[in-house]
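My questions all concern the structure below.
For this view, one protein chain was removed and the others were kept in their places.
Letters are used for the chains, namely A, B and C, taken in the order the chains are written, and counting of residues starts over at 1 for each.
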Amino acid sequence: MQGQGNHSIVALLHGPDKAGLVARVSGWIFERGGNILHADQHRDGEAGVFFQRVEWTMPEGLGKETAEAFQRFAEQELGMRTQVALRGAGAALPVVAIFVSKQDHCFYDLLQRFRAGEMPGKIGCVISNHDDLRQPSEHEGLPFYHIPVTKENKTQAEAQQVEVLKRTGANLVVMARYMQILSNDFLKAAGVPVINIHHSFLPAFAGGKPYHQAYARGVKLIGATAHYATADLDEGPIIAQDVARITHRHQIPDLIRRGKDLEKIVLAQAVRWHLESRILVYNNKTVVFD
Amino acid sequence: MQGQGNHSIVALLHGPDKAGLVARVSGWIFERGGNILHADQHRDGEAGVFFQRVEWTMPEGLGKETAEAFQRFAEQELGMRTQVALRGAGAALPVVAIFVSKQDHCFYDLLQRFRAGEMPGKIGCVISNHDDLRQPSEHEGLPFYHIPVTKENKTQAEAQQVEVLKRTGANLVVMARYMQILSNDFLKAAGVPVINIHHSFLPAFAGGKPYHQAYARGVKLIGATAHYATADLDEGPIIAQDVARITHRHQIPDLIRRGKDLEKIVLAQAVRWHLESRILVYNNKTVVFD
Amino acid sequence: MQGQGNHSIVALLHGPDKAGLVARVSGWIFERGGNILHADQHRDGEAGVFFQRVEWTMPEGLGKETAEAFQRFAEQELGMRTQVALRGAGAALPVVAIFVSKQDHCFYDLLQRFRAGEMPGKIGCVISNHDDLRQPSEHEGLPFYHIPVTKENKTQAEAQQVEVLKRTGANLVVMARYMQILSNDFLKAAGVPVINIHHSFLPAFAGGKPYHQAYARGVKLIGATAHYATADLDEGPIIAQDVARITHRHQIPDLIRRGKDLEKIVLAQAVRWHLESRILVYNNKTVVFD
Partner (left out) sequence: MQGQGNHSIVALLHGPDKAGLVARVSGWIFERGGNILHADQHRDGEAGVFFQRVEWTMPEGLGKETAEAFQRFAEQELGMRTQVALRGAGAALPVVAIFVSKQDHCFYDLLQRFRAGEMPGKIGCVISNHDDLRQPSEHEGLPFYHIPVTKENKTQAEAQQVEVLKRTGANLVVMARYMQILSNDFLKAAGVPVINIHHSFLPAFAGGKPYHQAYARGVKLIGATAHYATADLDEGPIIAQDVARITHRHQIPDLIRRGKDLEKIVLAQAVRWHLESRILVYNNKTVVFD
């Protein structure tokens, strides 16, 4: 959250809890001349799992090898699954591929946030099953790929999408109200995390037309949920959720309009947390070190 | 919401929409010397239904017959289903029966609110399947009925409950975390509305142990829902809902603790709205004129 | 809130309360063949003032003269100050002038909402003291006026702004983070309402650099306030407010980033309410019929 130094290393660890983990991690960093900016831990007492996000600075020029050495140390000596990212001057920004259909509010919102520097990453390409958003994408200097999807061509279309992702070097896929279900095969072949925004307060109103479902049930709050996409639709690990109050006066178009504001904010929050290496997934749930 | 005059009449109407309803209702009141304090309408365009809550004052002594005359007018001439209540000096307060088990936070909260004058009604009795809350009930001057419920005696226990309700003259049953399911037969025999508090954001996590369900799913918000009880458990018309933010740091006891505050506030809100004649039920949903 | 019919008339009234106002207004409409879609009243008991928003449909072709006749009726026979607007097919959309400086998040947000049809109005022009947003304005087809403002030229600059407003036929000015104070003379000469967004929870942190003030005081929530601009800076009638939770971890740049989301939503809400004729101003406060 706080301003970071010019170069920093962020590590996300998790694994079996044991005594002394905090001391060993911080000791390792200290001995190599690093200075810890943030360290946040979580222990799931029931599951016996330890989670940590630690961010530290190193003297100039020592970033890359330190990151690699830390990963070896954490995995081999501490038995922790580990992701390490370099941040700041000189480090490559993570590349995001945006999937979108015709609904454009999340698309424009993300564009504006990346442009304004709110997101530590860059948009590598826009992929859509419709051609509608070509102009604003290209106006922004973003490669736009129109890949129509039908029942018949779904396998080929997904192969094409994966090909574009590889070519773009995408590290993250963001489904900005992309109205197609991604197959399990796609998720495997893509090999990068996929963040989706569902326009309800999951697990309520999973599936299609959630605002219509919410209206029919007569709920007094509507919601939006950002989650990692998994093979089970709407069942992936939840990253962020928010709700807005409605009354009997709100008809379905009102729910849709109000919901858009929720969707934009919740999706942007999830994407930013992901790009800042704040999210650990465990047991189909997320640990978010904000 | 605003302070009321000393005597007022509150009418809740709903029925097939047609032109001139607002004019005819307000005209009827005006011609009889009444002064409208509040009038709130709602039209469900899709269903073609008109809803109204109207509250007005009458010159002293004209309350009761005016109320009855209005009901005849609205039902016979306008074709509206109508409930009319007299409020203020001289009018009888609605009587509430509280059902409770061992969880006592909603019970104490309601007690304090009735005592403080927040609720336009009075508690007529407390009914529980455990004897634990006898002392605080009787200390408050409230008749306490311990009616144990088992699988075997459920029918007789419910008959006993209905008998107490009739004797108490209860106009409303409030299930303040009463951990038993009321049968359809009970609901029919009781013949008065029943408000229940469910400790989740319905329709998410219906059924038992909702906080455990919420923890397992990894949601980022927990909720509470007050609804009218119907034969279908957790499926009745929703009156009020609220949520609170949680993180991965919150374990199940934390969810339970935070949830209690939601439950208290949401249940109290629903009870108050009901006692103020603000709620119309239609199509298993509520219109709340707050 | 609900969908409107094709043509409708919206009237906002306020004036001294007296018996029968609801009946007389609804009777007048009913007698002329109108059908009330919505009618919402408010009485300020203390001040003895009656407020009403009423929206009704008329048989085709009768909109304009009915609107004028209603205004005469309400003013002359009921003694009410009255604004009447025609909505729907054939009625002119209200014209909005957007004032902006360099901060562009509210600007882009409003553009997207007008483009998406969320706002019952159209943007007539963009006026800025900087030239930065010329390209995106003109790309959207909006006339852009760069009117630099200095201490020395303020009077002439404001005269130029007023001239543009008149030429544009603006019915509303929206200060979308326009970082200049509009003089009382400007407000008078412009002759149309001006909505401003202040980036704090007023009356807390009025004046400059509110996020810095909030950080220094150590508050746990930050806010945004949309209000009508008056001669007294930050003292005008409040239309909408919202807040977001912060912690000690949030530094000033975090407050600014989170605040932007609040500012966008609160400003958009206020502008939409205004364009839908939902706001009455009285006693430096607003009555919002949402």
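Just so it is clear, a residue touches a chain if its C-beta (ideal position, glycine included) is under 8 Å from a C-beta of that chain, and two chains touch if they have at least 3 such contacts.
Just so it is clear, the model here is predicted, and its values are computed rather than measured.
Chemist: Check the options B:R32, B:K64 or B:H105 and report the residue that touches the missing chain.
Modeler: With B:R32, B:K64 or B:H105 as choices, the missing chain is touched by B:H105.
Chemist: Which candidate, A:L37, A:V95, A:A116 or A:V192, sits in contact with the chain we can't see?
Modeler: Answering carefully, the residue with contact to the hidden chain is A:L37.
Chemist: Using the touch definition up top, pick the residue from C:A23, C:V96, C:I197 or C:A240 that touches the left-out chain.
Modeler: Answer from the full complex: C:A240 touches the omitted chain.
Chemist: Determine and list the subunit C residues touching the chain excluded from the picture.
Modeler: Touching the missing chain: residues 42, 45-46, 201-205, 217-221, 223, 237-243, 247-249, 251, 283-288.
Chemist: Please identify, in ascending order, the residues of subunit B that touch the omitted chain?
Modeler: Contacting residues on subunit B, toward the hidden partner: 1-3, 104-105, 108-109, 112, 116, 118, 139, 249-251, 253-254, 257, 261, 265, 290.
Chemist: Where does subunit A touch the missing chain, residue by residue?
Modeler: These residues touch the chain not displayed: 2-3, 19-24, 26-27, 29-30, 35-41, 43, 45, 245.
Here is the rule we go by: only the chains that are shown with their structure count from here on.
Chemist: Need the most distant chain from subunit A, centre defined as the mean of C-alpha atoms.
Modeler: Ranked by distance of C-alpha centres from subunit A, the top chain is B.
Chemist: Name the most central chain, where centre means the mean of Cα atoms.
Modeler: That would be chain C.
Chemist: As a test of whether you follow the contact definition, which chain pair has the most C-beta contact pairs?
Modeler: Top-ranked chain pair by contact count is A-B.
Chemist: Can you check how far apart subunit A and subunit C are, centre to centre, with Cα atoms defining each centre and the answer in Å?
Modeler: Roughly 36 Å separates the two chain centres.
Chemist: Nearest whole angstrom, what separates the Cα centre of subunit A from the Cα centre of subunit B?
Modeler: The mean C-alpha positions of subunit A and subunit B differ by 42 Å.
Chemist: Mind pulling the subunit A residues that touch 2 or more other chains?
Modeler: Only 249, 251 qualify.
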